[in-house]
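In this view, the complex is presented without one of its protein chains, the others remaining in place.
Chain nomenclature is as follows: A and B, assigned in order of appearance, with residue numbering initiated at 1 for each chain independently.
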Amino acid sequence: MFYYAIDLLGTLAFTISGVLAAMDKKLDPFGIFIIGFVTALGGGTIRDLLLGVTPVTWLINPTYMYVIIATVILAVIFRNQLKYFRTSLFLFDTIGIGLYTVVGLEKGVAAGLHPIMCIALGTVSACFGGVLRDILCNEIPVIFRKKEIYATACVAGGVSYFFMKLFPIRNDIVFAVPIVVVIAIRLIAVKYKLSLPSVYRRTER
Amino acid sequence: MFYYAIDLLGTLAFTISGVLAAMDKKLDPFGIFIIGFVTALGGGTIRDLLLGVTPVTWLINPTYMYVIIATVILAVIFRNQLKYFRTSLFLFDTIGIGLYTVVGLEKGVAAGLHPIMCIALGTVSACFGGVLRDILCNEIPVIFRKKEIYATACVAGGVSYFFMKLFPIRNDIVFAVPIVVVIAIRLIAVKYKLSLPSVYRRTER
Partner (left out) sequence: MFYYAIDLLGTLAFTISGVLAAMDKKLDPFGIFIIGFVTALGGGTIRDLLLGVTPVTWLINPTYMYVIIATVILAVIFRNQLKYFRTSLFLFDTIGIGLYTVVGLEKGVAAGLHPIMCIALGTVSACFGGVLRDILCNEIPVIFRKKEIYATACVAGGVSYFFMKLFPIRNDIVFAVPIVVVIAIRLIAVKYKLSLPSVYRRTER
């Protein structure tokens, strides 16, 4: 129940990030809706397709669709007010990627996959909605460009999950800790402006 | 049989729209073929993947491939004559999206999905070939930008389908009416230049 609430808050934050990207490109109402939708559910959809979990999750559970429709409408109407919620949205987004990472991890574990593949699935779940958003907006995906600690936080969360699995720790803690790890790394990285190292020499930039 | 003929005419119209987009970008013969193919079958492919209907439809039935190969060759040869068929192609395309919408709807119903998801699948079937075409051509999808009544007509067709399901109406009528609804809305929208409302204020444009 608690996790379901987090899930829907994450959906809300991801949808708004899609709406803002679409409005930036001056898209029409249909484009705004689709990009909000794809940003929110694209990562989980790719995960489900790679695993062969079909019909994909959102086709089975209409709640996501309702949340996204409502969010898109409200986000368009109150777009000038969204800036006052920037911190809340950042938090929802951060909590969302934490939860999505662990949901992806556990689906991989349930399918009997190797830990490195589970971590990959968790990262895909959390990050590839944004990748699809940027492709539809005709941009190189921002998480490939900005050296931000974003996908890296998801990978670290995944590693912490399998580290805890080595010990006799209760399942709900094994579920909760990686979420906290993802959130903590993301918050610390943003607060202290930490980023991935550049692989380019100064003369190459 | 009648619907199969419509299906192939729709495939033909969608392929030509892909060929024209590809030739606009001065692509090579392989690129022209692939973009014609993806425009024609991309929407149904995404629908099949989301539902888990695999191998996807066109892998099972080679007729689509033959129609597309023939259409691409003829469209390239007679490209200067295509403008004389602009009205026919617009009609085939419009009939095609009507049919594809209902085919998508019925596949959703057959999978036991919620009506809103069936409508989503119908719209994806009809519209996402064009979305993939534009992504491959490195453009923001035109149906996200132009405020055209296109996806909206598919959604309205879907709503009419489930409205009729509430009453004891014969199956073939429940199948045919939404096709007519999609076609009628699209034709009226184009004739009277109706479009989606803009969500942007004049100063934002």
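In the analysis below, contacts are C-beta pairs under 8 Å (C-beta built on N, C-alpha and C of every residue); 3 or more make two chains touch, one makes a residue touch a chain.
Just so it is clear, the model here is predicted, and its values are computed rather than measured.
*Asks:* Looking at the whole complex, which of A:V76, A:I95 or A:A120 touches the chain that is not displayed?
*Replies:* The single option touching the absent chain is A:A120.
*Asks:* Touching the hidden chain in the full complex, which residues of chain B are there? Just list them.
*Replies:* Within chain B, the residues that touch the unshown chain are 22-23, 25-32, 34-35, 45, 49, 52, 54-56, 58-60, 62, 65, 76, 135-138.
*Asks:* Can you list, in ascending order, the chain A residues touching the missing chain?
*Replies:* Contact residues on chain A toward the absent chain are 49-52, 108, 111, 113-114, 116-117, 120-121, 131, 135, 138-141, 143-148, 150-152, 196-200, 204-205.
Everything below uses one rule, namely that only the chains that are shown with their structure count from here on.
*Asks:* Hey, how far is the Cα centre of chain A from the one of chain B, in Å?
*Replies:* 30
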